[in-house]
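To start, the structure under review is shown below, and the notes come after it.
With one protein chain held back, the other chains of the complex are shown just where they sit.
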Amino acid sequence: MRALLSDEQRMLKEVAGQIAGTSGPVNPGDLATLDRSAAWRALAQAGLLALRARDEDGTPVGSGVEVAMVAEATGAGLVPVPYLGSAVMAMELLALAGAEEEAGELADGVARAGVLLDGNLEGLAHLPGDGPWYGWDIDGADHALALLDTVDGTRVVRVPLGTGFAGADGADLTRVLARRDAPIDPATLQTVGDPLTAEDLTRWEALALAAVCADTVGVMRSAVTKAVDYAKERVQYGVPIGSFQAVQHMCAEAYVSTEAAASATNYAAWAVDALDPEEALLAARTAKAHCAGVAREVTETVMQVFGGIGQTYEHIAHVHTRRALTNRQVLGDEGAQLLRIADVRLTGE
Amino acid sequence: MRALLSDEQRMLKEVAGQIAGTSGPVNPGDLATLDRSAAWRALAQAGLLALRARDEDGTPVGSGVEVAMVAEATGAGLVPVPYLGSAVMAMELLALAGAEEEAGELADGVARAGVLLDGNLEGLAHLPGDGPWYGWDIDGADHALALLDTVDGTRVVRVPLGTGFAGADGADLTRVLARRDAPIDPATLQTVGDPLTAEDLTRWEALALAAVCADTVGVMRSAVTKAVDYAKERVQYGVPIGSFQAVQHMCAEAYVSTEAAASATNYAAWAVDALDPEEALLAARTAKAHCAGVAREVTETVMQVFGGIGQTYEHIAHVHTRRALTNRQVLGDEGAQLLRIADVRLTGE
Amino acid sequence: MDYRDTPEEAAFRATLRGWLTENIPAGWDKVEDPEAAARLRRSWHRTLYQAGYVGMSWPVEYGGRGLSATYDAILNEEAGNLNAPPLPSVGYLGRAIFTYGSEEQKQQFLPSLLSGEVQWCQGFSEPEAGSDLASLRTTAKLDGDHYVVNGQKMWTSGGQYADWCMLLARTDPEVPKHKGISCFLVSMSEPGVTVRPIVIASGEAETCEVFWDEVRVPVAQRLGEPGEGWRIAMTTVAYERGPADIGFIATYRRTLAKVERMAAERGLLDRPETRKQLARAYVRGEVLRLNCVEQLAARVSGQQPGPEGSVAKLLWADAEQSLQHLAMDILGADELTGVESGWLSSYFTSRPVSVYGGSAQIQKNIIARMLGLPR
Partner (left out) sequence: MDYRDTPEEAAFRATLRGWLTENIPAGWDKVEDPEAAARLRRSWHRTLYQAGYVGMSWPVEYGGRGLSATYDAILNEEAGNLNAPPLPSVGYLGRAIFTYGSEEQKQQFLPSLLSGEVQWCQGFSEPEAGSDLASLRTTAKLDGDHYVVNGQKMWTSGGQYADWCMLLARTDPEVPKHKGISCFLVSMSEPGVTVRPIVIASGEAETCEVFWDEVRVPVAQRLGEPGEGWRIAMTTVAYERGPADIGFIATYRRTLAKVERMAAERGLLDRPETRKQLARAYVRGEVLRLNCVEQLAARVSGQQPGPEGSVAKLLWADAEQSLQHLAMDILGADELTGVESGWLSSYFTSRPVSVYGGSAQIQKNIIARMLGLPR
C-alpha cells in the first residue's frame, strides 16, 4: 500500500506542469491571443497525448494515474486545448475499439477529435436517439466520437461537425462547444474499429470521469493558490486581508475541499487500470460526486476572497469558476453520481 | 402596516418574561428540584393560561401574537411546564369545540391536559388508527386530547393517560412524554364539546405550529445570548474568545438565523387570528420550516462556542439543544413542512 | 401589531397600482442598448416625479411629501410586482444634502435630483479602498477658491450616465485617515473626468471606474465642513438601500415563479426533492420579507437605521445566491451551454451581492459589535 507517485510519475508531472503552466491564460484577455497550437504541439512532443495508446500487448502506455496528472496540470493552467476531449476521451474510445491507426493520429497530435455528449452533457451520445447533442471540447476537431447501437453491438462512430452543428456560447471559455438539434442519420456515420463490450464502456466511463475530476482538482488548486497569494498581498485596514480569521478560514475550507477532492481523484485514477471495471467506476463516481459537490463552492469562495476585483470580467477568477461549473455537469453532477452510487450500494442488500 | 407590538402587548411580554425568567433551570440539575407547580400558578394568576379562552362573542381573549409571546418566554426560560401542551394546544381544541367548562378549568390552571401525537410526533392523533401514540407535554395531566372520527364528524376526545401508557425517555428534559403501543378502544373515549370543522382544524394547526415556533425562538435566543455572554468572559490566549473573528461569526450566524426565525414566527402568530385559515397555516408552515431548519444548527453552534464545557451534562447548553431538537420534530420537521408548502404553491399552477 | 395596510395605505396602493399599470413603459426590459436603457431610466424617473412618487418620505420643505417610509416600501413592492423599471434612488443623496448642505446647495441640487433632471453617481470606493473605505487615496488639494482632485474611483455605478457625482476625497493627509476626508458635489462633465465601464464576470457592464485628473471643483461645492466627509459617507451608507428598498423581494418572487415554471417544463415537479427545494426558496423569500417588514416598522416608529440592517443584508445575499444555485441545478446543462444564457448571467450577477455594500464578512463583524463582542 503506497499511495505515492513513483519517481517516473513525478517527472511526468513536472513536465506536464511546465507545459501547462505556460500555455494557459493569465488574464481572460489572453484567451483571444494564446497560441493554442503551440500548446498542443508541446503536449504531443512530450508524449502526453499518447498516454492511452496501447503497446504491443494491449496495455495503455500510461495508466489512469498519468492521465490524471496531465489533466490536473492542464486544468490548473486553464489550458484551452482539448486534452480531455481528444487525448483522453476520444483516444480511449479508439483504443478500446482497436482502431490503431486513428488512435495513432490523435496520439501524434496530427488529428484531433471531440466527443459527442447528450443534451444534458451527462453522458456520451448513444445513437440513434433524440437530440440535442453537443460536440464537447472540439477545438481543432472536425468530428466528434459517439456510440451507435448496431446489429454487431455498440460501435464507435465519427460524427462530422462540419454541418448541422452551431457554435454554442458555452459558459466555459476554455473549451469549444457546438450544438446540434437536427436528427442524425445513422447512415451518414462512419464506424471506427470493433464493437465495444459493456466492460469497455464501463472502463471508458471510469477513465473519463477520473480525468474530468483531475481537471477540476487542477482548476480548484490553482484558484485557491491565487486567492491565498492575493490574501497575503492585498491590504485593507492597514493589514493583509489574509490576516483576518474569516478570510483565513474561507481559504482553509476551500483548501480542505480541494485536497479531499484530490485524494478521491488519485484513487479513482489508479483504479481505472488496477481494479475491476465496476469497482473502478464506483471509485470514479465517488470522486466525481465529491468534486462536483465542491467545485462551485470552492471557486465561489475564491471569487469572494478576491472581493470586488474578483467579480470583474478582466479578472481570471471567473474563468476558473466557468470551467469548474462545466466540469461539474460533464458526465453527471453530484446528484447523478449519488443516485448511481446508491444503485450499487443499496441494491442487493 | 405596523409589525410592532402594542403597548399592551409589550406589558404582557414583560410579565411573561418575568415569570418564565425565574421558573426555569439555570443548570440541568435544577430540573430535579424546581417547583413546577409554583411556575404554573404564576402563569395562571397572570392570566396567561387563559389566552385562548373565548369571550362572549367567541373571540379569543388573546390572539396568536400574545400566545407566541408567552411561548417564546417559556421557551427562553426552558420552563418545564406544559404551556404548549395544556394552555395552547389542548385549550384551543376545547375552545374550538365549544367545551367552555373544560376550557375554563385549563384556563384557571386547576386542571391540565396534554395532547396525543402520532408515532412520529408529526400530528395530532387521529383515532381510530394504528399506534404508537405519544402523550406529549403532559406534566400534571391525567389525559391527553386527540381527534376521533365519528358519524357526527371529527370530535375532540379525552384519552386517559393512567393505563396503557409508559413513561418515555424523551430527549427533551423539560417536557413529560408517555408512549402507548396498545390499540385504543374508541368506546372508552370521552368526547368533549361539538364536532370540529375542517376550518377549525386548520386554524388549530396554525396556532399550534406558531406556538412551537415561538417556543423554539425563545430556546434559540436565550441560548445565543448565553453563548455570547460566555464568549465575552472566557479568556484563552490572553483574550476573550469573543475577540476571535471565527467565534464572532459563529455567534453572528446563529443570531441571524434566530432573528429571521423570530420574524417569520411573529407573522405566523399574527396570521392565526387575522388571516384566512389556509393563509394562516401557510404562514405557520413557513415559520416552522425555517425554525426547524435552523434549530439544530443554532443550538449546535452554541454548544461549540461553549467549547468543552458545553459538551458536559452539567452544562445548560444541551438542555437547549434537546428542547430545540424535539420542537423541530413536533408537528413536522422542515421536510414535512416544505412538502406541504409545495402542495399549496405548486399545485393548481 | 398588524401586517395589513391601514385604510390610507390601502387607498394609496390602489391608486399607485392603477397608475403603474398605465405608465410602465411597455417592453422596457427588452431594451438591450445601454444608451437607450439609460434614456429610459431617466424618462421613467421624470414620469414618477411628475406623479409625485419620488422622494415621498422627504420633508415637504425639500420637495417631498413627508410621508412615512411605509409608502416608499409600498411603492417598491408594487413596482416590483408589476415589473416596473428600477426605481430611482434619491434617498441617500438627498439625505446627505439636506443634512449637511448649505442653503444654496439645497436650492441648487435638491429639486433637480428629485425631478430626475440631473442624474447622480457616488464616488466612494477605490481600487485600494474597498471595504476599508477610510483608506481612500483620491486627493483634493485647495488651490485658491477651488479644490484640485486627482485619483481613481471604482464601483461607481451608473458613472457613464451620471451628470453629477458625490465624491469623497482626502483633503488633509496629515490627520488620522477618517478625519482627513471631505465630500464634494462635482459635475461629471468637468475636464479631467474619465469614465470607463467595468465589465463584470457575467460579461455585462454593470458599473464604472472613474479617473479624476486635475479636476477643479469650486470650494462652494464642498458638502459639509472640511474633514466631515467620513461622517457624511457613514450617514449615506446607513441609509443605503436594503433589499426592501429596491423592490428585491418582489423581484425575487418573480424570479422564483420563473424557476418554478422551468421546473414544471422540465417535468421535475413530481420529484419531492425539487418540490422541497422550491418550497425552501419560497420560505427564504418570506423570511427575508418578514424581517424587512419588521425593520420598516421599527424605522417608521422613529428608530434610526441600525446594525439590524446587517441581518437583512445577510438574508438577502443568501436568498439571492441560493435561488441562483437552485436555478442552475434545475437547468442543468442548459445554463452552461448558452441555451438559457440569461441565467448564467444572473448567477454571476448574484455573486457580488455578498461583496457589495460591505461583504458578508463585514456584515457579520457589524453584528458581532452589536452583540457586544470585543474587538
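Read from first to last, the chains carry the letters A, B and C; within each, the first residue is number 1.
Throughout what follows, a residue touches a chain if its C-beta (ideal position, glycine included) is under 8 Å from a C-beta of that chain, and two chains touch if they have at least 3 such contacts.
Being a predicted model, the structure only gives us computed values, none of them experimental.
Within the full complex, the chain left out of the display contacts the shown chains A, B, C.
Contact with the undisplayed chain is limited, among A:D108, A:E253 or A:E297, to A:E253. Contact with the chain that does not appear here is found for just one residue of B:L116, B:L177, B:L196 or B:V217, B:L177.
Against the chain not displayed here, chain B makes contact via residues 119-122, 134, 168-172, 177, 179, 235-238, 244, 246-247, 296, 300, 303-304, 307-309, 311-315, 317-318, 321, 325-326, 329, 333, 335. For chain C, the residues in touch with the chain missing from this view are 271-273, 276. The chain not displayed touches chain A at residues 1-6, 9, 65, 228, 231-232, 239-240, 242-243, 245, 247-249, 251-253, 255-256, 259-261, 263-264, 266-267, 270-271, 274, 286, 289-290, 293, 334-335, 337-339, 341-343, 345-346, 349.
Here, only the chains that are shown with their structure count from here on.
Of the two chain pairs examined here, A-C and B-C, the one linked by more C-beta pairs in contact is B-C.
Between chain A and chain B the centroid-to-centroid distance comes to 52 Å (mean Cα coordinates, whole Å). The centroid of the Cα atoms in chain B and the matching centroid in chain C are 40 Å apart. Looking at chain C, one finds that residues 361, 364 touch two or more other chains. Multi-chain contact residues of chain A (touching two or more other chains): 244, 246.
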